[in-house]
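A single protein chain has been omitted from the complex, and every remaining protein chain is retained in its original position.
Chain naming follows the written order as A, B and C, and within any one chain the residues start at number 1.
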Amino acid sequence: MSQFDAIFQPIQIGNLTIRNRVVSTAHAEVYATDGGMTTDRYVKYYEEKAKGGCGLCICGGSSVVSIDSPQGWWSSVNLSTDRIIPHFQNLADAVHKHGGKIMIQITHMGRRSRWDGYDWSTLMSPSGIREPVHRSTCKTIEEEEIWRVIGDFAQAARRAKEGGLDGVELSAVHQHMIDQFWSPRVNKRTDEWGGSFENRMRFGMEVLKAVRAEVGRDFAVGMRICGDEFHPDGLTHDDMKQIAAYYDATGLLDFFGVIGSGCDTHNTLANVIPNMSFPPEPFLHLAAGIKEVVKIPVIHAQNIKDPNQAQRILEGGYVDLVGMTRAHIADPHIIAKIKMGQIDQIRQCVGANYCIDRQYQGLDVLCIQNAATSREHMGVPHIIEKTEGIKRKVVVVGGGPAGMEAARVAAERGHDVTLFEGKDQLGGQITTASKAPQRDQIAGITRWYQLELARLKVDLRLGTYADEPTIKDLRPDIVVLAVGGKPFVQQMPEWGADEGLIVSSWDVLDGKVEPGKNVLIYDTICEFTGMSVADYLSEKGAKVELVTDDIKPGAAVGGTTFPTYYRSLYAKEVILTSDLALHKVYREGDQLVAVLENEYTGQMEERVVDQVVVENGVRPDEALYYALKHQSLNKGQIDLESLYAIKPQPSLSESTEGDSFLLFRIGDCTAPRNTHAAIYDALRLCKDF
Amino acid sequence: MLLSTPRSSADKTAIKVAVLLSVGSHPLTGRGRRAEQDARALEMALALPQADAQLIHAGRLNDESEPALRSYLGMGPQQMTLIQQPKQADVLPALEKHLRQLGPKLILCGSRAEAGEGSGLLPYLLAEKLGWPLISGLAAIESVDGSSATVLQALPRGQRRRLRVKLPALLTIDSAAPVARQSAFGPARRGQLAEVDAPVQMDTEQEGWEVQPARKRPKRLKIIKATSARDRFKAAAAKSEGSGGQVLKDITAAEGADAVLKLLMEEGVLRVSS
Amino acid sequence: MLNIILPVLIFAALALAVVGAVRRISLWRQGRPSPVSLLAGLAAMPRRYLVDLHHVVGRDSYISNTHVATAGGFVAAAVLAILVHGLQLESRILAWALLAATTSMFVGALFVAKRRVNPPSRLSKGPWMRLPKSLMAFSLAFFLITLPAAGILPHGFGGWVLALLLVALVVWGLGEMFFGMTWGGPMKHAFAGALHLAWHRRAERFGGGRSTGLKPLNLDDPNATLGVEKPADFTWNQLLGFDACVQCGRCEAVCPAFAAGQPLNPKKLIQDMVVGLAGGSDAHYAGSPYPGKPVGEHQGDAHSPIVAREGKALVDAETLWSCTTCRACVEECPMMIEHVDAIVDMRRFLTLERGETPNKGAEVIDNLIATDNPGGFAPTARMNWAADLNLPVLAEVKRTDVLLWLGDGAFDMRNQRTLRAFVKVLRAAGINFAVLGNEERDSGDVARRLGDEATFQSLARRNIATLAKYSFRSIVTCDPHSFHVLKNEYGELGGEYVVHHHTTFIGKLHEDKKLNLRGWKGGKVTYHDPCYLGRYNGEYEAPRAVLRALGIEVAEMERSGFRSRCCGGGGGAPITDIPGKQRIPDMRMEDIRETGAELVAVGCPQCTAMLEGVVEPRPEIRDIAELVADALIEQADAVDATAKKPQVEEALA
Partner (left out) sequence: MSDIIRRDPRKAWIARNRLHPEHASVLAELGMGDAQPAQWMGPNGVMRKDPHRVGFIGPAGIKRIDRSGVQGAPGQVQARSTAAQDTRTAVLIAEPAFHIVVVPDMAGGRLSAHDRDLLGLARQMADKNASAQGAVVAIVFGELKEDSWGEAGIDRLLHLSDAALEGYSPEYRIAILSAAERELKPRYWLFPDSSLGGGDLGRRLSVRIGERAATQVWQVDLESETPRCTGRGAAGRKDITRDLPRVLLALAECGEPVSDTRHEAQAIQLQQPLPEQLVRIEDLGAVAVDPASVALSEAEFILSGGNGVRDWDGFHQAARVLGATEGASRVAVDDGFMARDRQVGATGTWVTARVYMAVGISGAIQHLQGIQSCDKVIAINMDPGCDMIKRADLAVIGDSGEILSELVKRVDGLKQENRDVA
């Protein structure tokens, strides 16, 4: 059929025919912000995936069935009330319209949540053992409560069915109530709900029976489990095989979703959504192991992002369906692009985990590289339509994320686009970031832009710094400045940047300075760069201490990413020191002495090192902007009301004939933020050019 | 209509080549067809100058097998000898008897049948019974004279090795051999299926076997035996890294090339002999 | 003196013509029998000539007018000359009439002569270069010798010298025009042409009819020849048809394979058949050769194989496999010769008897036999593309209004988009339709064009048996090849159906106001006529009407409608893949680019595949079904009819 025939082989799940083997697996979207009801945003987000060809969407990661499983933190869907039913109907219609199928994951989170919100509920778990990731304490669940929750599961499933969804997935993974009962690590009960294998299985079994009794045979019911908890006292792969076979034998289940790793510690949590430091499909063997012992279809997700990879896994027969969830966040049209033979046009997930790291902070899921994802309801487009208006000459200055996106979008609109980049390659700060160990995959963002800009025939002027005359020579109608910024190491003169006593993190990563042997990194920002520099230098054999005046180094790095940094940094004996501010640096012989001041006591201490690296963020590069600002029609101003409303800039209606032009600046050269901000700046501004 | 130039067995220079043919089965639909490797064996015989190809099938003639058998005749030969054997018969004695009578210099066949046991043992049994040398996995016959044949044997990874074998010999043909020519409707329809009777010996051993559709068996991913949870995790998520490789720094390009060459020679992947 | 010589000459020429005719007829009779009503054919001939044939000739008005004057003049002059000079009927009126006829003929001959000054390359040279002179000799001679009879000049004017000169001219003229007509000169076309029209093997083509389906082989008779091995294996009236060729080269001018530099020239092929039926070599052929093959190296006779197993015979196999069966040659032929029939007949022999279908041909045929589709896909995967569409399947619903025939495009990701689009259109129009699903098989088109009549008939009979199980009013398909086969070639095997191409069907839906379409907003659009829809089935208008309904004004290519240039995808050509100097789809894309179109609308999966195979940048290729589906205003969107549809919609899943 094609090189991807295994992907496009339909499959039966229960009575349901799924059109292909690709699933968007359950994740918390943080869009059910209307008290746990699925919002317009929520519906459009899934509709886009269905429109893009996704076979099955399982929405609502950790959607709760009971009133006392609080959904506050990540705004999960609330199935504890019939109010949800009409919302589900909207959702189901939107997905079905495009031939997709949609199910929802339902659960009682047990101890795995936070109590300090909404109804301030009391958390419960089989034996009242605290859960570390959420820092949550809980009570021991009582028999009456067990039966109530079992009934809640059944009612939630009924609501999903009445809402027109195609099925439910019972979450027995991530240490929710069902697998809390399974795991002897947290189930210390001595009654019929704990102890022996059968007793530990009882709660899940009763849930399954109750759900099945409520929804009948003609509605898909699956279960998501883990293939190995990787906890010393947790469930092993063999345990999980036994459990899977046990539930499979009931004949009540229609599918299993299997992932690797438990996640009730920060460290294991990072395995569940493997970031770019992991190899492709690291835990496939666990899912394949489960598949060996069960008869029903098995879904596996975890670092499957590429069509070839998906085809290989499916063709190999390891599992029946592949979850490509982050792949769909990065490009909801991935399936359509595979079908259209546009493999090179797929915006491939790079595993930056911006999406999931936001979610763990209770923020809505967004994609680092695709600013249209989950903004469909606002009218931010995934597919840029050609303009029906005049074709313009657009000059973009700066080949970082903002500039690349601006050039791409303007070119998709059909304009004549020239992109200037001072370096001899595209990417801007992404290139710098990709130099660190474990971070090379982030260059995938640039890779996509490179292919797209070539496809769209953007006139790329690499290695060319655009100055005022060069730009005006092109007689542009629109100039977009995306020149980014420079490391801001001059903030404190005592640091000695001007005397050459310190170097910037960029200098190190870009290879402009040789790595020292004994290095102090001072990081005021506590995001990726500081950690990356520490990792990079220690990888090169340096003795490294990473110091911050913040509460901990890497404090702003998300929950699925800092653990992989920690694994690497601790292994290389990098010292992580908090609460010390860099006071000054001076030279002593051929050594440098860094004077550090304790943030809370003012106590000074020194370090003798041979290199001091300062990561103090970025300062916008504004020179070109001010050179052009007053010559431009709009004086460089962006109309914020239009921008935020995803409407065209009013200034676009002005005539740019002759020498006149519009000037906009985006990304870090306006104010230093992150990759997503830069790309969103560009997309929402340029989509109406 | 003479569609091929048949060589009568009276032709003194002709080398008699027996080609053993079986009824194949299409991998997707299971429809009967000429077996891939057997057809290649026949192709090899037909392409051999001076060969007098004798087509032999041991089995049953029925509505199912006839189109498949005729598709060999569609390759040009006018006749096939059909040694009548019932289902579940051990065709070896009948084949042996027939071949001894026929007295070919070469016997060609596919490595393995597409239906039934498909163990690939038959050619070996036959060679053992006849006392002939056997070469398996042929890609080509380069030349044949009265006393020997020079052949190319297909090795794994697309490699080839040249062998010379004393005749008479039995050769089994691999999928690396040239694709069989097209089978044409006209000659297939016209060709003769000459049935001969033969002694029947039933294969009783098979009665104790259980035969089921093949169970899908994915290739092994990783074997992780570690008992500690952390080690299991590490083994799962580890980057593929070698251990103790040799790193040559600060050397000249010539020295580097020498080191690489040495390893290539050791591993035997360089073929500088031709 | 002339009074004596002229009758002798005229009757001698007529006698020689009869001898020539007997010989020619005996050559044709080497062919296989083919039952034709001889008398009815002869009776129909004048009308076929004057109406049907003239319709084709009239496409070139210069030569058409010239031919009317010359041929009309000649026929009249010949009859009158026999009366006036042969039978010596004394009639001034006849003499004047003869003068008028010869004048007309002479004027015509002048125009013929003019065409022969720097003739276009498609015209054969050689003896054809002398024809205008012969025409002039004939007309001038008879004009002059008739002047006395008309009373314009006295008898005996000019004395014996002039008389001798005139006799010489008469001999030349009579020789070429009477004897040459039957023995084998350029004028043979008149004689053979007239009989060819009378006894054409596709009488249906006359009177505005259409006959494009291939004739089946009788496979039940084990002794019947499978296809054509030797010229004598053609039917006698096919041989006659070859003889009718005027070597005008119109076929050559429109042949896509010839233009692409593949070794095929339909005119040369017909001439080679003429060489074959009479015996000899092609050394005397004076037209464009097969690209890359010098003239003079091939020879044959009526009872030798046309294609040699090794070395050269009359024609090389690759010539036969270069044809895309696009019928452009047949469409253009003023003599209504059936090139495609002849080519397929010869291919049948190569495939069925020799098993020499080149390149992927054997594999495709094996796949068709083993899996019922040319790609060798699992027959159970035919409906995979529609897993999310809940299409009604006939095995379940048993009866429907419209049977949607999917074709093998169901296995192709590109064509699946077209099918999905068409399903959307059918649903929007509220049509009661169903599919055969996994019960459908390849229609047999490719097998048949590759000469594998056996596999074609096997597929066709099984399809017919399947179709017989269900009840439906009509079949609709997005594939013109399936369309043609179902409509025109299943009949002889017992399958009679009402079949529509999807564009025709959509056109009707639009007429019936069943579709609510929004206006076209894109750029310039051109339309590419699929051969099997256009030339094979005469449907040029419906696709254009649909495009008009979308608000698209088609920027027509120079070669469109019945003159449309093939995409290169027909007749199994992409499978046999005979190399040329360039690729046919590239040439077609050049035609498309010349219109300045940004998008080319198509209506055939083969055309889509071939044109999309042209390297980018190139205009976008969309099936008409996709354009219509895009433009549908659905209930939900009706509120905001101007909303843009995301392009991804129809790509889907």
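Simple rule for what comes next: contacts are C-beta pairs under 8 Å (C-beta built on N, C-alpha and C of every residue); 3 or more make two chains touch, one makes a residue touch a chain.
Not measured: the values here are computed from a predicted model.
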Checklist entry - Which visible chains touch the chain that is not shown? => result A, B
Next on the checklist: Just to verify: which one of B:179, B:200 or B:259 makes contact with the chain not shown?
Outcome noted: B:259
Next on the checklist: One chain is left out of this view; which of A:312, A:552 or A:629 touches it in the full complex?
Outcome noted: A:312
Next on the checklist: From the list A:302, A:441, A:504 or A:675, pick the residue that touches the absent chain.
Outcome noted: A:441
Next on the checklist: Even though one chain is hidden, which residues of chain B still touch it in the full complex?
Outcome noted: 25, 27, 30, 112-121, 124-125, 127-128, 133-137, 150, 152-166, 169, 174, 205, 208-215, 217, 219-220, 223, 225, 239-242, 245-254, 256-261, 263-264, 266-274
Item to check | Contacts of chain A with the absent chain, listed as residue ranges | outcome: 276-281, 306, 308-309, 312, 344, 440-441, 447, 450-451, 539-540, 543, 545, 573, 575, 577, 588, 593, 595, 604-608
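Methods note: only the chains that are shown with their structure count from here on.
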Item to check | Pair exhibiting more inter-chain C-beta contacts, A-C or A-B | outcome: A-C
Item to check | Whole-Å gap between the CA centroids of chain B and chain C | outcome: 47
Item to check | Distance between chain centroids, defined by C-alpha means - chain A, chain C (Å) | outcome: 61
Item to check | Centroid spacing, where centroids are CA-atom means, of chain A and chain B in whole angstrom | outcome: 52
Item to check | Multi-chain contact residues (two or more partners), chain A | outcome: none
Item to check | chain B-facing residues of chain A, complex | outcome: 228-232, 234, 236-237, 260-261, 271, 274, 278-279, 282-286, 288, 316-318
Checklist entry - Considering the complex alone, what residue numbers of chain B touch chain A? => result 216-219, 221-222, 224, 228-230, 232-233, 236-240
Checklist outcome for this item: Seen from chain B, its contact residues with chain C in the complex are 1, 3, 26, 28-29, 31, 33, 74-76, 181-187, 189-190
